[in-house]
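Heads up: the structure comes next, in structure tokens.
Just one protein chain is left out here, and the rest sit where they should.
On to subunit A.
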């Protein structure tokens, strides 16, 4: 279980990294972030990049900052740093809560926020969070900088809108009010979840004003539970509304099964965790008011 030969460089700026990716495109150059997914894949020889561009020494990618109402997380911010950052707790509690479910602390000490989102594992937490919060992904390449909406970013299992030669540099989380929750079901603690649910719910007195709900593990990409969102918007914050929203969302699911859960079991679990996630976000929304 050893990786095949590869070359390695550790640039100190984004510009230099982009140049290296371009120069070694023929060697199937890949960026290396925290190494918590790519390195095991290389050890299994399921990924065999000939050239690794390690982003670990690019200082500018390791910052957490705010830009007006937007929380900006550098792509190389370690998951454990984001998990415990006061700005994250304040402005995107959903992200902080979800980070607590990412594997185990030693993995989060190396793994990065950008790395997880760019890896786009359909069972992972952070892509669902980005989707629920309508995050913007900033990508830099030879043609310059562009911004991609989360809704357009995840295009398939382990596939994103990042083009060859581009690097994810920042994740921008716009401010969202209301209650936020992340819940997931994994067979063992820290393992890949069968189902994850990221919810943001805003209430307006006696009604639910707006709901954003994203799910992981139920499709090849993280998906918005649009039917549930539409059912909840404008309804009373009660059990009947939640039940209707869950039923609407589950009706649209067709997860695929594997050794850890058949399609039927995943649907059962999705039903349960959608309800739990919505209830929790709603309770928090009401507590905030």
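Throughout what follows, a contact is a pair of C-beta atoms (placed from the backbone, for glycine too) under 8 Å apart; a residue touches a chain by one contact, two chains touch by 3 or more; residues count from 1.
The definition used in the following text is that contacts and distances are computed from a predicted model.
Q: UniProt protein name for the omitted subunit, picking from "Heme NO binding protein", "Porin", "Aldehyde dehydrogenase" or "Branched-chain amino acid ABC transporter permease"?
A: The chain we cannot see is, by its UniProt record, "Aldehyde dehydrogenase".
Q: Can you tell me which of A:191, A:207, A:254 or A:286 touches the chain that was removed from the display?
A: A:191
Q: Which residue among A:1, A:206 or A:240 touches the omitted chain?
A: Once the missing chain is taken into account, the touching residue is A:1.
Q: If the missing chain were put back, which residues of subunit A would it touch?
A: 1-5, 40, 44-45, 185, 187-192, 194, 258-262, 264-265, 268-269, 271-273
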